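Here the complex is missing one protein chain, while the rest keep their positions.
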Amino acid sequence: MSGANRISGAGRLTPAKTARFVFDGRSYLALEGDTVASALLANGVHLVGRSFKYHRPRGIVSAGAEEPNALIGVERDVARQQPNVRATVQEVFDGAKIVSQNRWPSLSFDVGAVNNLLAPFFAAGFYYKTFMWPKQAWKHVYEPRIRAAAGLGVSPTEGDTDHYANRYAHCDVLVIGAGIAGLSAALAAAKTGARVILCDEQPEVGGALHFDTSVTVDGEDGFAWAQATAARLARMDNVTVLTRTTAFGYYAQNFVGLSERVTEHLARPDRRLPRERLWQVRAKRVVIATGAIERHMVFANNDRPGIMLASAARTFLNHFGVAVGRRVGVYTANDSAYEAAFDLKRAGVTIAAIVDSREQPSEEVLAEARALGIEVLAGHGVVDTSGKLRVASMSVARNGGGSARKIPIDALLMSAGWTPSVHMFSQSRGKVAYDFDTQRFLPGTYAQDCLSVGACNGTNDLQATIEEALAAGELMANATGFSAPEKLELQGSNAFAWTGGMAGSAEGAGPDTTVKAFIDFQNDVCAKDIRLAVREGMHSIEHIKRFTTNGMATDQGKLSNIHGLAIAAETLGREIPKVGLTTFRAPYTPVSFGTLINHSRGDLFDPTRKTPMHALEEAEGAVFEDVGQWKRAWYYPRAGEDMHQAVNRECRTVRETAGIFDASTLGKIEVVGPDAAQFLNLIYTNSWDTLKPGRCRYGIMLREDGFVYDDGVVGRMAEDRFHVTTTTGGAARVMNHMEDYLQTEFPHLKVWLTSATEQWAVIAVQGPKAREIIAPLVEGIDLSSEAFPHMSVREGRICGVPTRLFRMSFTGETGFEVNVPADFGPAVWAAISAEGEKVGACAYGTEAMHILRAEKGYIIVGQDTDGTVTPDDASLSWAVGKKKPDFVGIRGLKRSDLVADGRKQLVGLLTKDPKVVLEEGAQVVADPNQAVPMTMIGHVTSSYWSENCGRSIALALVAGGKARLGETLYVPMPDATIAVEVSEMVFFDKEGGRIHG
Amino acid sequence: MLLIYCPYCEEERSELEFRQAGDAHIARPTNMTEMSDEDFEAFFFLRDNIKGLTFERWRHLNGCGRFFNAARDTVSDKFLTTYKAGLPRPDVSTLRPATEATVETYEATESNAK
Partner (left out) sequence: MADLGADATGIVPATRTLPLAGFHGGSAAAVLSAAVPATRLSLRAGPDAVQALSGALGLSLPVQPKTSAFADGRHALWLGPDEWLVIDENEADLMAAVSASGALHSATDISHRNTAILVKGRSAAAAINGGCPQDLSLTAFPVGACSRTVLAKAEIVLLRTAEDAFRVECWRSFAPYVSGLLTEAAEDAGN
């Protein structure tokens, strides 16, 4: 027997299909299709958690996503542990390990429950007022302790071993919710041939048909009709039916986020399946059919385990075959709770009494109650309850006072009416309107192409719901250009039309001082807290919400909003719509991080870009560094070498012999067209008319404000074709910058830009033996200095494949940069390496490259410049065309601040102690003995040990730096102050002869 | 996630393919070198940061690559229209109301409450 409270013959689960699970260390038997909540109730377990603030014992309140109390942890293994799962949503699977939360040491004996006794000190706003002093204590004392004591579940410490998927989807009509309204709308829309997506958060479609067994559609049992309809829809090519799928967010232009739980209900999921799948749906039209949520009654001690929504008890009975008690009381202001009592009574459960706060319940339900022999106490209220870990009695009194009668019960069902679920509508930025007659907020002004139907639209009557939904489905499909030849008709019937309902404190909520009549179970907010908030001066519902935490966290006001609002309105003496409704925020129910991240983890977190030669460099032992998305070879340690030794060797080898370097990541842009030179004249500070085909020039690019934006060598391949290079990090940004000017400022120019960064593998060969290394491999190019001087480019062949061969250098040595179509990169690298080996050359990485260029005073844009450096600040005035009529930045350069004295200028720094290497970013001061805070006159931008200079070298931006040559400045560090001398930027081969070798 | 109509691709595409590119209709002066400091400041540094209808540039970066202009409401975040680069500002009166009443903001809720 899968639990003592399972009623034979009741419910839709199959008794033979059992599953065993563990709750807090105890094993229970469940049926397949049970939720954790229904299985626990079947086994008589009502106590499932402790409340957030007071640690009061709590039970299951609902049977759905609105559940505020029954939050559990689901543990599959050490890595797969999910906290804060609703027991009413989580399906039981064989072997499931479920734990309760927010209790220590155990659920039935919880030390934190002392908070309940201290409750007078824990009123709304308590934290804000009490823990403010002393100031430092919040962070170090109060907050950690409060968090430890009050936190919900515990997050797993291991990495998540599950994976998650994403799917972008488009449809004509998205239907949210597959109750009778959603199914009807989907049917009508699907019939037109429109692309339809129908989603529902539950494992099975049907919505309220889960509990309302009185419904028939076209004579068929409602729930059975729903399943058959969903199956029929799923078979249609133009329809996608998604169950266990929650629409959690409604965004701009009918963009709706769905979270599909793919394997949460499976005992041994196929590990290839994603645990959850995110659907990013773009719908032309949306039908919102999200139903309504039953409200609880607000009265004294309404939170004991065993006290739950009437519709929940009905769901547990009619769907899961579970009786939530043997002697059940009802406290209601609405007819719907009567049907729960009727169903339970017919199933053999004793109904102690129906307490109805209304003086005049509807005649139909009263007649049925009489027929079933159920006592109805109209015009009465439940003024208190008793029972420690489960409700044991209710105290009932006539409205307006008088003596209370204590009635023993083991469960208490409540209903204050139904709140239309306008969350999706509200998230769509639609404006809700208050309906005074029915005391409900209903969809008012629509902001997007959507329609609400059924209970979420305030439509109560079954047939009206069906007709409204059929019409909406058809209308929405028509709007997207689809139509059906004839109209669909469905005939529904049910037992009772429900009337009644109330909002705010019920009779029995008692005086403020001592009574806890909860409106928000999850956040432990009572009616008195709302009144206190108003007395403390919170007059806006948004302030009241934040002061009391009503409707915060995962609840998002599903149960508490209307009650809180009604109490605030009453206390303020205003009408409800004048107090306003808090905004519904996405997500409707919590969405796991894994789902939102989906594929973007591990190797797919972000693209990792590797050069064509990466594998060869890896084989040579390279250590890589991240440069943007690129992996670049940083240095190539040999056996026994640390980084310092490897880099020193690489630097020395380049200057003594030659080095081979992977420069493929440099940005490359092909600039082609008759106006190409004219365009470059405008983009760069230099002049390009005079550059002859076959020659190269170093170019500087500014922004309009006159600051250096990027730099690089540009080769003229032909009159109308330039090969532009950019910095590695600047490639995409420079391309965008150039396209921007070309398209919007200089559209008259006949020139086009194409990114060629990845077309070419680039192998730099630098050093005295560079020519010797490549010569045997090159065909069709005279490599002699006379025929092929520094800053030239030739086209020919290397290793039998086409090359654009540049004679250029970023090291100050004789240098070549071999560009070959990228697929040939590895083979050419291998051939050059083999030639290099013959003369003692080696591969060098980006660290050596940085040092070698610093030895020559070559700047790196973005390291030695920071967006506030002009060409003159960097001693690059020579590259600015003085006679040019226009270029980007020409006016900026003339701004008074940019030509003023005392600007920070790039200079060299030599430490007085040549062994000391400065730290990059360190500040520079003129007088080390001044009082703190010192006047900082600059900072170190590049600093290295230079093996070739036999000492440390550095570049720095220093105020008035060029006039300070030879001056002693200071770099204060925590442990010492370092004296430095301002120097020229060139530290090695100052005459610059080597480059022309 | 917004849909943006690209006037070159002639259809709506996901915001993911686009990049915003600052204010529209600010032409780079042809007489740059003769501009006064004040004029240069106005051209390059000063922007109005309008609340409501604004004209701005977008680029269909991961699409056709074209820069184009858009009239967008910075309050509702809605695009009123998009048009090709180089075309004049569209007639605002023919566009939908600049700021729609349906926008939920904290401030709006606040003022309702008072």
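Observations
The letters A and B name the chains in turn, as written, and every chain counts its residues from 1.
Assume contacts are C-beta pairs under 8 Å (C-beta built on N, C-alpha and C of every residue); 3 or more make two chains touch, one makes a residue touch a chain.
Keep in mind that what you see is a predicted model, and the values were worked out from it rather than measured.
Remark: the omitted chain is touched by one listed residue; of A:280, A:302 or A:766 this is A:280. The omitted chain makes contact with just one of the residues B:35, B:50 or B:64: B:64.
Of the candidate positions A:821, A:862, A:881 or A:928, contact with the unshown chain belongs to A:821. Within the full complex, the residue among A:35, A:357 or A:611 touching the omitted chain is A:611. From the set A:328, A:713, A:781 or A:893, the residue in touch with the chain omitted from the display is A:781, counting the whole complex.
Contact between subunit B and the absent chain runs through residues 1, 8-11, 13-14, 16-17, 62-66.
The chain not displayed touches subunit A at residues 163, 165-170, 195, 272-274, 277, 280, 282, 599-600, 603-604, 606-612, 630, 670, 672-674, 750-752, 754-760, 775-784, 796, 798-801, 820-828, 831.
Following the convention adopted for this analysis, only the chains that are shown with their structure count from here on.
Centre-to-centre separation between subunit A and subunit B, using Cα means, comes to 26 Å.
Taken in their complex, subunit A has these residues touching subunit B: 251-253, 255, 280, 282, 426, 429-431, 445, 447, 539-542, 578-583, 704-705, 736, 739-740, 743-745, 747, 885-886, 890-892, 894-896. Within the complex formed with subunit A, the subunit B residues making contact are 1-3, 14, 19, 21, 27-28, 32-33, 35, 37, 40, 44-45, 57, 59, 61, 65-67, 77-78, 85-86, 100-104, 106, 109-110, 112-114.
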